[in-house]
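Below is one structure, written out as C-alpha cells; comments come after it.
Removed: one protein chain of the complex. Kept in place: all other protein chains.
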Amino acid sequence: MSLPADLALRLELETLYADYVHALDDDRLEDWPKLFTEDCFYEVISRENHDRDLPLAAMRFESRAMLEDRVVTIRQTLMYEPRYLRHVVSSLRVLDALTPQIACEANYAVFETLMDDPTRVLNVGRYLDRVVREDGTLRFSSKSCVFDSVLIPNSLVYPI
Amino acid sequence: MSLPADLALRLELETLYADYVHALDDDRLEDWPKLFTEDCFYEVISRENHDRDLPLAAMRFESRAMLEDRVVTIRQTLMYEPRYLRHVVSSLRVLDALTPQIACEANYAVFETLMDDPTRVLNVGRYLDRVVREDGTLRFSSKSCVFDSVLIPNSLVYPI
Amino acid sequence: MSLPADLALRLELETLYADYVHALDDDRLEDWPKLFTEDCFYEVISRENHDRDLPLAAMRFESRAMLEDRVVTIRQTLMYEPRYLRHVVSSLRVLDALTPQIACEANYAVFETLMDDPTRVLNVGRYLDRVVREDGTLRFSSKSCVFDSVLIPNSLVYPI
Amino acid sequence: MAAPSDNLIRRRWPEQGTSRVPYWAYSDPQLFEREMDLVFAGRSWNFVGLAAEVPEPGDYRQSAIGNRKVVLTRDERGELHVLLNRCAHRGVKFCRERQGNTRFFTCPYHQWRYDLTGRLRAVPFYNGVKQQGGMPESFQYADHGLQTLRVAQRNGVVFASFSEDVEPLEDYLGALLPWYDRVFDGRPLRLLGYSRQLIPSNWKLMFENIKDPYHASLLHVFLVSFGLFRADQPSRVLMDRTGRHAVLVSSKGEQAASEATRDMANLKEQFTLADPRLLDPVREFPGSATVAMLTLWPNLIVQQQSNTLAMRQLIPRGPESFELAWVFFGYEDDDEAMRVRRLRQANLMGPAGYVSVDDSEVMKLSQDGVRESVDAAGVLEMGGLDTGDTEHMVTEAAVRAFYKHYREVMGL
Amino acid sequence: MAAPSDNLIRRRWPEQGTSRVPYWAYSDPQLFEREMDLVFAGRSWNFVGLAAEVPEPGDYRQSAIGNRKVVLTRDERGELHVLLNRCAHRGVKFCRERQGNTRFFTCPYHQWRYDLTGRLRAVPFYNGVKQQGGMPESFQYADHGLQTLRVAQRNGVVFASFSEDVEPLEDYLGALLPWYDRVFDGRPLRLLGYSRQLIPSNWKLMFENIKDPYHASLLHVFLVSFGLFRADQPSRVLMDRTGRHAVLVSSKGEQAASEATRDMANLKEQFTLADPRLLDPVREFPGSATVAMLTLWPNLIVQQQSNTLAMRQLIPRGPESFELAWVFFGYEDDDEAMRVRRLRQANLMGPAGYVSVDDSEVMKLSQDGVRESVDAAGVLEMGGLDTGDTEHMVTEAAVRAFYKHYREVMGL
Partner (left out) sequence: MAAPSDNLIRRRWPEQGTSRVPYWAYSDPQLFEREMDLVFAGRSWNFVGLAAEVPEPGDYRQSAIGNRKVVLTRDERGELHVLLNRCAHRGVKFCRERQGNTRFFTCPYHQWRYDLTGRLRAVPFYNGVKQQGGMPESFQYADHGLQTLRVAQRNGVVFASFSEDVEPLEDYLGALLPWYDRVFDGRPLRLLGYSRQLIPSNWKLMFENIKDPYHASLLHVFLVSFGLFRADQPSRVLMDRTGRHAVLVSSKGEQAASEATRDMANLKEQFTLADPRLLDPVREFPGSATVAMLTLWPNLIVQQQSNTLAMRQLIPRGPESFELAWVFFGYEDDDEAMRVRRLRQANLMGPAGYVSVDDSEVMKLSQDGVRESVDAAGVLEMGGLDTGDTEHMVTEAAVRAFYKHYREVMGL
C-alpha cells in the first residue's frame, strides 16, 4: 500500500526530531546547530510569556551562529554542576505542509539527573517549529520551546 | 518501497492520537469531543478497579454529549486552580485491525504544572481504545484511560 | 507516495519496541524473552559505568535462557512490594541498517507506582540495541539499557 | 516550616472559643503527633472497611487508622479482626498486597507466621538447628502476637478501636444511629470500586467541609444549578450529644427563585446537560431527604447524594496532607438500571467529580492560605455562635461543635 | 535536618563578628520563621511589583512578601493596594489567577466578596434564608476585611510594608535614592516578561552574591572575557547608612591586561562571539557607569547590566529554598532597536543566562557545602574588616554591612 504524502513527511520529520534529541542527550552539542538553518530563530520561552505576547525568553537566538556561541559558552565559560539530560518527544503534528516552510508541533518532557539526586522532571512543553528543506535535508528555520514549567528548578544550562 | 497496510494504519492512528493530545494540552477542549463518535464510551479508571472488574471510574461518559457536558462544566461550573497539562504518548499498538472496529493501545504520561510549583507527574497509564472510520475520518468509539497512578495528587479536572 | 526503505524499517522497529514495552507494562513478563534471540545479550547499566568502560551492570544476561531465569525469579523467588511500571519510549533512530545486524537507539522513561505513593520517575535513559531478522521476525540480538538515573530509588525488580 | 517544639506550649486557643479556629491547628507537626494518639488511637471507633470487601474466610485488606497501618481480616469462622500491620519481631510491615486471601500471614523477613486473628503460630528455628541457637526459654509465643484492635460491626460496616474502654458502637453513634441505619439497613452491600486522592491539606479541613452546609449552595455551582442542594431547600443539621458526629440532610425541591437566589451569584439558572442521563436520580430511601451526609468522628464520611453511596475514609499523612480513600457501593439487590445509575452519578464525586473537585481544590487553597498564618484564626459565626441542631443550612454550627469536641479530646 | 528548637538558643554568632557568617544561618528552620516575622513582616519596604504590571483600574497581580502571599491591586480611582491573599472568613487563598482584572474578589468557598481595597462588601446569607440562620448581630463587615499593607510607590515601582511605623520609602532608601532614580527616572516602563527560578539555597546567599563584587571578575568568565565587569575597571561599592542596601557600580573600560589579569585564571583573552549581535551595548544612562546592581533590603535586586534591566524579587520558600522572580523591563520610549537589544542581552540573565547561571549554580553549591556544617562559619575578610563604602571591587564590605544590619534586626 502506498503512503499519503503527509504521513511520509511526518516520518521524515520524526527523523529530524530524533537527531535533535540525541545530539543533546548524548552531549554531542556541536551537532545541534547543524540541524538549523543559518538564519534560524530559536527560543526557550515560558508559556506565560508566550500566551501574553511578552517577548522575553530564557534563551533567544537569532542565527545558527548564536547557537554555536551557546555551545562554546557551555563548553568554556559557564560554571555548572555536571548533569544528564534526557528528552522524550511525542505527538508530532504537521500543522501546515506548504513549502517552503513546514509548520509543525510536538510535545516534549526533559528529565534532569544530578550526580547525587534521583532523576527529576526539568521541563515539559511544546515545540512550535518551522522546518525547511535545504538541498534535500530538513532543517529547523524556527524553533520555539514553549514550556509549561514556569518555575524552573535552578538553572537551564543546555538547550531544551 | 510500499508499506504494509498495518503500518499505514498505525500512522493514521498516530495522527488521531496527536490531535487528541494537542486538543487537551492547548486547552482547545471544545475540539476534544469531536474526536469521538456520537455514541462513544469514555472512562478514566484506576488499574486497580479495572483489573478487579470493579466498574467504578473517576470519569465515565457514555456519549459525545456527556463529553461536551464535561467541557461545559470545566468552563462554567467547576472551581479549580489554574494548571497546565502536558501529555506524552508512546508505544501505540494495533491489537486488532478488523473493521469496523480497530482495537489499539498506547502508553501515556501526563504532567501537571501548577502556578507556584515545579512540574509533577500527574497520571500515567495505558489507553485501551476502539477506533472506527466515519466517512473517512478515524474517531474513538471507545476509550479507556487505565491509570497506574492510583493515589491521585489532589484532583483530576481535565480529561486524561 | 512510496516510502524510503529506512523509514519503513523504522516503522517495523517501532512495532518491536511497542511489543517490548507492553509485555513489561502489562506484566506479561513471559512474553518478554521471546523478543530476543537465543544467544542475545541484555544489560541494564549506569551511564557512569558505560561511559568509563566499567563493565559492571545492574542486570547482565548473556542468553535468552538467562532472561527466562529472570522472569522465573521475579515470579517465584524475589521478595518485593507490588508495583506498576510504565514505559514511555521515543526518538527511535536507526544508526546502521546493514544486515544482518541493525543498530538502533531510543530514549526511554520508566515510571513506577507503589501502592501508597504518587507515581515517580524510576529510571530514564537510552536503549542501545542491535536487531536481527529471524525467519521474518525482528528480534533483539543485543540490548543495552544505559540509564542516567545513577541513584536508583530503592530497587530494580523488573527489566527496564 | 517545622514548628519549634515549644510552640505548642506557647499556643492558646483564641479567647472567642468555638467561633474561632486558630490556623496553627492545620500545620503544627507536634499537634499532629498528639492527634494521632488522642484522636485516632484514642477513645474512638475508626472506620476500617466494609464487610463486603472481605466476604470470604481468609480474605484480608489493608487499611489505616490515623497514620498507623492495619489489616482487616476475616478468619476461618467468619469473624472479623483488625491487626496492626507491624511484625512483632522487628517491625516489618509484613502485609504487602493491598488485599487477598490467605490462611496465615508470613512476615517476609524471618517468616514469623501469624494466623488471621494475629496470634503468633510459628517462629522458624524456634528450637535452633542441630541443637544450636533458637529462642530462649523465656520466649513465649503468647507474648509476641500482633497488636490487635477492638472490632465492631454494624450492618456491613467495620470499625476498630485502639481503646479498651470506648463505649459500644451504637452508643458511640448516639443520635446519629437512625441516620446510619438509613443507609446501612441490613441489606447486603455491593462493592462498586475505589478512588484515592492525596489532598495537600490538613485532615480537619475535610470534616469542616462536609459539616458546612453554608458553602454547598455557593461553591458547588453544579449542585445548585440542578437544585440538588440549595440553601432554600428544606434541610437540617443534626448532631450527637458530643458534637463530634453530624448529619446534613437536604431535600431536593422545585427550584423556585427565592430571596436567597440573589445571593447565589454563581447560579446558572439556564444550565442544562446535553446528556441528562448523567443525572436521573430516583428516590430510594424513606422520607423526603435526597441528600444525607454523615460525618463520623474521627475518620469517616458516609455520603448519600441522590443515588451515589460512598464511604470516605480520612487517612492523615502529616499535618499538611491526608489521603482521602473512597469506597463506592450499592446494594446486592440493585437492578442493572440502578447499578448503572450509581456509576453515572459517581461522576459527581471522587477525584474528578463535578462536585467534589470544588472541595478538594478549595481545601488546598485553604491550606495555602493558612499555612504561614499561625497567629490568625478562622471565623465561625454563620448561624450564630452556638453548637446546637438547626432546621436550615445557613449555619456553621456543626463545625463549631466539631471543634468543641476536638478541644476536649486534645486538651486545648 | 530539622534543627532542634533549643539550637537557636544555643547558637551564638562567632566572636569575630562581621567578618564571619555562621553556617547555621542558612539552614535553621526556626531562624527562618523569625526572619519571616522580623525581616519581611518587620520595619521594611518590600518590592511587590511594577505599576506597569497593573496599568488599568481593576488590574491585579499576585505577589509575595517573605512566605506570605499578597495581591497587588489598582482600584477604580487608580490607587494601588496590597492585600493579604487570605480570606477573612476561614483563610482561603481566594485569588487563584496569577493576574487579571476585576471589580471584586469573590472567595470561592462561601463567596465573601471584597473590593479592590480589601474591604468586605458582601457576605452571602448575611441575613439568613427565610428568617433562618445568618450572621449574629455582633458581626460587623468593618471587622472582617482583608489584611491590607502600607503601600509606597516611586516612579513606577511598588513597595509594601506590614509595618505601621517604617519610615517613608525615600528615607528608607537613603543614600541609595539617586541610584534608584537613575533607572527609575519617571519614564513609563514597558514590561518585557517574566522568569522564575526555584533555587535550592537560603535566600541570603542571593544577596551575598550580588553584594560581592569580588566574585564577579572570577566566577563570571563571560563577563570578564568581554570586559563587561572586571576587577581592574573603575568601580565603587556604596551603601546606605544602615548597610542594608548597597549598589555596585562599574564602568566598562578598555581591556588592557593589568597585574590583576594574572589572578583571573579563567580569563579567555581571545574569546569572541560568532554572532556579536548578542552584545552591542549602548550607553543610555548619564555618567560612566555601565553596570549598577542595587540590593534593596529585604527582597529586591535592581539590575542594570549594560542594557538589560530587571527586578529580581526574592521569595523565600524555606530555610534551604527560595524563588527568584525576575521582571524584565524597558521604557515605553524604547525604539524597536533598543527593545530587541534588551531581549538579546537578556540571554545573559535569568535561568539560562550566560552570567546568572554561574550564580544560581554556585548558590546551590554553597548550600550543599554549608548544610551539614552548623558549627563552622564563612570568612568575610576581603577588603578588610570594615563595612564602609569603597572605590574598588576587591572587597566583601557590602556583605559584612548586610549581616551587621541583619544581626541588629534579628537580635543575634
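Note that the chains are named A, B, C, D and E in the order they appear, and that numbering of residues resets to 1 at the start of each chain.
Here is the rule we go by: a contact is a pair of C-beta atoms (placed from the backbone, for glycine too) under 8 Å apart; a residue touches a chain by one contact, two chains touch by 3 or more.
Being a predicted model, the structure only gives us computed values, none of them experimental.
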Shown chains touched by the chain that is not drawn here: A, C, D, E
Hidden-chain contact residue, picked from the options D:P55, D:G78, D:G91 or D:P276: D:G91
Option touching the unshown chain, where C:A5, C:L56 or C:L95 are the choices: C:L56
Hidden-chain contact residue, picked from the options D:G58, D:P108 or D:P234: D:P108
Interface with the undisplayed chain - residues on chain A: 79, 81-82, 115-116, 118
Missing-chain contacts mapped onto chain E: 1-7, 21, 23, 208, 214-215, 218-219, 231-232, 258-260, 263-266, 358, 361-362, 365-366, 368-373, 376, 378-385, 390-395
Contacts of chain D with the absent chain, listed as residue ranges: 2, 4-5, 8, 29-30, 33, 36, 66-69, 85-94, 96, 106, 108-111, 124-125, 128-130, 132-136, 138-139, 144, 318
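In the analysis below, only the chains that are shown with their structure count from here on.
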Relative to chain C, chain with the most remote C-alpha centre: E
Nearest-to-centre chain - CA centroid comparison: B
Most distant chain from chain B by Cα centroid: E
Inter-chain centre distance, chain A versus chain E - centres from mean C-alpha coordinates, in Å: 31
Multi-chain contact sites of chain E, meaning residues that touch two or more partners: 96, 98, 108, 198, 323
Residues of chain B whose C-beta touches two or more other chains: 2-3, 11, 79, 81, 88-90, 109, 115-116, 118, 120-121, 150-151, 153
Chains grouped in pairs wherever the two touch, ordered by label: A-B, A-C, A-E, B-C, B-D, B-E, C-D, D-E
